[in-house]
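Of the protein chains in this complex, all but one are displayed in their positions.
Moving on to chain A:
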Amino acid sequence: MCSLPVPQEPLRRVVVTGGTHGNEMSGVYLARHWLRTPVDLQRPSFSALPMLANPAATAVCRRYIGHDLNRTFTNTFLISKATPDEPYEVTRARELNQLLGPKSSSQAFDFLLDLHNTTANMGTCFITKATDVFAIHLCHHLQLKNPKLPSRVLVYQLSQDETYSLDSVAKHGMTLELGPQAQGVLRADLFSQMRSLVASSLDFIELFNQGTAFPAFEMEVYRFLGCEDFPHTEDGDLAGMVHPQLQDRDFEPLRPGTPVFQMFSGEDVLYKGDSTVYPVFINEAAYYEKNIAFMKSEKLLVSIPALPGLTPVPTPLT
């Protein structure tokens, strides 16, 4: 696995984004709150910037207006020429790339934390690139800081697939995914949890900026494998739904031969895969249109190398 280089300098340019999907309310309301009281995001060595990533979708409480913003940060979209009839999110992605990137450039923000909710029973989940050692150290730090809060790390892109999410615009990034919460609904428990996880994330960056080194460790991670579609009728309508035995069982092992769908006519559909997988995003509302009933992942134990402390820059004599 070829890792991204770890930062050699303090992270000064940090951004916390909410409302990338306009109906995922924890991040929307936290971002709005911090835009009024940015002092919560200040640390001695940096001030994180709060931002509403998709203000138009947020205003109408929808995931997106014309195109899913969190799938729009590919080179094809980012370097395309603006056209009058392009979806709002393509324009907005270019804007965000200018503000926070450009993606893969030395001018890009040091860290981007993107706040999301899911209708699936994912609990507290950290999503990041498998190669981002710095971000995985952050996940580990959050797990150590919150021993009573079960949390999982979900990683993507072990191959050379192009990244497309908002957090890929910065040099390092992570998505905080909290659930279950219905779209358009704000729950106090998840709101408080997300707020405290963001505060701990900024504390971690501060510790790193102050020169703290973090030792190597082993960690359980879930790696995306692929997606599973719903059963459909000939007209393309749903013919069944997620089986009650699978519903709400995100991150639990799914073995071949166990029920995954229940047809409206009553019979069960069994999982046909040839090995045990760990389903995630089970019955996520936003994935019906993407023909995804759940995503499959594998559970791995990975060794993460140490994160060396920054070498103190000698203070210039005055």
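Following the convention adopted for this analysis, a residue touches a chain if its C-beta (ideal position, glycine included) is under 8 Å from a C-beta of that chain, and two chains touch if they have at least 3 such contacts; residues count from 1.
The criterion applied here is as follows: contacts and distances are computed from a predicted model.
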Absent chain [UniProt protein name; select from "alcohol dehydrogenase", "TBC1 domain family member 19", "Aspartoacylase isoform X1" or "DNA replication complex GINS protein PSF2"]: "Aspartoacylase isoform X1"
Given A:70, A:283 or A:297, the one touching the chain that is not displayed: A:283
Listed residues A:140, A:172, A:243 or A:296, member touching the removed chain: A:243
Of A:43, A:67, A:145 or A:187, the one touching the omitted chain in the full complex: A:187
Contact set of chain A toward the excluded chain (per top definition): 29, 32-33, 119, 180-189, 191-192, 233, 237-238, 241-244, 247, 262, 264-265, 283-286, 288-289
